[in-house]
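Removed: one protein chain of the complex. Kept in place: all other protein chains.
So, chain A:
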């Protein structure tokens, strides 16, 4: 997550810088009273660089692909999970006396 994040932030910073350069370029064009046909070459290069960095970050940062084949190395099922049918509780309740003939005694207070 670390490197991809930094690359993404760097790409965005480059894009912001390109936006600022374009705003200034337009300001200059207004003074000279020319038409805006496209950003200057260096801004275009900056845009493409920023785009490339952000694209790399956009592909690298989200979680990597997990294999979906059931017989690949990381998908080996080793244990049965929480399924009540297979849970065995080994507790001391088994030594308590069980007398199914016990009845509740009615007590007079």
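One rule holds in what follows: a residue touches a chain if its C-beta (ideal position, glycine included) is under 8 Å from a C-beta of that chain, and two chains touch if they have at least 3 such contacts; residues count from 1.
Here is the rule we use: contacts and distances are computed from a predicted model.
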Checklist line | "Large ribosomal subunit protein eL14", "ER membrane protein complex subunit 6", "SAC3/GANP/THP3 conserved domain-containing protein" or "Signal peptidase complex catalytic subunit SEC11" - which is the UniProt name of the missing chain | finding: "ER membrane protein complex subunit 6"
Notebook entry, point to check: So that we can see where the missing chain sits, which residues of chain A does it touch?
Noted result: 11-12, 15, 18-19, 22-23, 26, 36, 38-39, 43-44, 47, 50-51, 54-55, 58-59, 62-70, 72, 75, 77, 80-81, 83, 85
